[in-house]
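A single protein chain has been omitted; all remaining protein chains appear in their positions.
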Amino acid sequence: MPPLELLLQQTLNGVMLGVMYALIAVGFTLFFGVLDVIHFSHGDIFMLGAFVGLSTLLGLALVGLRTPLLALPPAFAVAVLVTGLVGVGAERVCVKPLARSSPLMTLLATLSLGLVLRESVLIFYPRGADPKPFPQLLPAGGFEVGGVAVRYENLTILAIGFAAMIGVDLVIRRTRMGAAIRAVAQDPEAAQMMGVNLDRTVDATFFLGSGLAAVAGMLSGFYYGEIHFIMGITGGVIGFSAAAIGGLGNVYGAIVGGLLFGVLQTTAAALIPRGSEFRDVVAFAVVMLFLIFKPSGILGEKSVERV
Amino acid sequence: MSLLEVKGLTVRFGGLVALDGVDVALGEGETLGVIGPNGSGKTTLFNTLTGLYAAAAGEVLFLGQRLSGLETHAIARRGIARTFQSSRLCLELSVFDNILIGMHAHRRTGLLDSLLRRDRLRSEMSQAIERAAHLLSLFNPALPRRGLERVGQLPQIDRRRVEICRALASQPRLVLLDEPSAGMSPEETAQLMKDLQIVREEMPGLSVMVIEHDMFVIEGVSQRVVALSYGRKIAEGSFAAVSARDEVREAYLGGEAARA
Partner (left out) sequence: MLLVWLAEAVVFALIVAGILAERPLALAAAGVAIVVAGALLRFVAPLRSALVCAFALHPTAALLGGAALALVLPLALRSSPYWTFVATLALLYVTIGQGLNLQIGTAGVINLAGAAFAGLGGYSVGLLTVGAGWPSWLAVAAAPWVAVAVGALLFVPILKTRGHYLALVTIAFVFIFNILMNNLEFTGGPQGIKNIPTLRLGGYAFTARPTLGVVELPAHANFYYAALATAFLATGILRRLHDSWLGLALNTLRDDEIAARCCGVSIAREKLIAFSIGNFFIGLGGALYAVMVGFVSPPDFDFGYSLIMLSVIIIGGVDSIGGVVLGACLLVPLPERFRFLHEYRLLLYGLVIVVMLLFRPRGLWPAGIRRYR
């Protein structure tokens, strides 16, 4: 049994990862909420967010904006905006037109769209095949509490992540658009009869979800110090897993699922021999068990099948 | 001995009691109408009989054997076939495909036959198609010619007929028809009644349970009627007797209307 400090440390690291996963998972769950589809290219949207953020940061550095306070807000803003718009585009091209056909179709179309996004970055981004170093703009240094090392950088990531989640929560619960999203998720036809513009609501949902993925992408750049065109595959699978663990269509479930997945990964890494290599095996195995024995997730899926 | 005996059947969904101690019996060759307002448990009864829902209490005897615990497909193989309120045909498959699947349980050729002894499969399939064509022609002589078209290309009434043919194709002892007239025009409903009478004449030994909202259909086809309300059986007997009962009228029309 490893010492308690190690477990605590791994839990903290897990929460760190979990915040990023949760941000991706919220997108999956929102999309499922309004359209009953799984948007498989969402992972690559997350990757794209990281690349847009990186390009913006590099561009800002060129014009002399290198201090975190000056560079970070515009970088996040551009990343969220561009990625959000790409997300809306993906929805219009690939998701919405197929929403009425069999779920297999959307699944295949979005999987392929993800492939297109991934390959586009690989081919069209300068030297896209290599991992790209991500500028380290978050505060360095840290402190220790009871044997657990806490880095300022990580605290900042946590803070930004949670701020984004609270922001989404406010949008969904307090704004007109949020009310429309909730109404459509509950019953699209009734919502339309109550005067909700379905197309606009779906667009807004995809903008919101994709924007969150962009935030997650940038945070992951800061956390790992580099980004790679391939990161969207794992990011997407983990995000979807987290959403499924939490119960598809349930925003809070997605957040809980994301945190759970992160903690699961890091504790598995600490507890089993050669854990860092096999942590994902454990995590994915747990997801499979979850889907088999509790397919509606921890907090429950939104719909039930009728005979 | 009756073909089907349902004793004290109770089904719960969480806290909701969908069926509450329902007793129903059905003899060979009998047609039983099941009536009751929306949410009274009619479809739940069918879903439980076919093993889609599990009963919390009570038992179902079919041909003297207990059905509880059997899986849906096993129950179907014992001779209970059904149709659904909103049709469950495979619209992308052909009319013949949709009917032939009803004969799946009686197939005589296995995997190896389909690979190595093609002639056996072919002769079995051509017999099956002949039978399907015969069933279709009972209702509409033009239908067998459309056997290789996709079901999605047929009009509503013919789809309903294909679904009934699929149920009959399994050579069942009991057929459950869940609101066959749903979504049909008055003319189509009249046509459907004729169809059901054809079934009665062609297969006199077949027992039928039919859920209907259209009292005209119920009166026309059923020998006996059971009325459900809030999961309980509130009346049983001939159509005239049941429809005259106050409880039934109250259940359908609401308390005020019945007293007025």
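Note that the chains are named A and B in the order they appear, and that numbering of residues resets to 1 at the start of each chain.
In this section, contacts are C-beta pairs under 8 Å (C-beta built on N, C-alpha and C of every residue); 3 or more make two chains touch, one makes a residue touch a chain.
This one's a predicted model, so the numbers in the text were calculated from it and none came from an experiment.
For the options B:12, B:77 or B:213, the residue in contact with the chain missing from this view is B:77.
In the complete complex, the residue from B:129, B:182 or B:203 that touches the missing chain is B:129. For chain A, the residues in touch with the chain missing from this view are 38, 40, 93-94, 97-98, 101, 103-105, 107-109, 111-116, 118-120, 123, 233-234, 237, 240-241, 244, 274, 277-278, 280-281, 284-285, 287-288, 291-293, 295, 307. Along chain B, the points of touch with the absent chain fall at residues 50, 52, 71-74, 76-77, 81-82, 84, 88-94, 96-98, 100-102, 104-105, 107, 109, 111, 114-115, 118, 121-122, 125-126, 129, 148-150, 166, 170.
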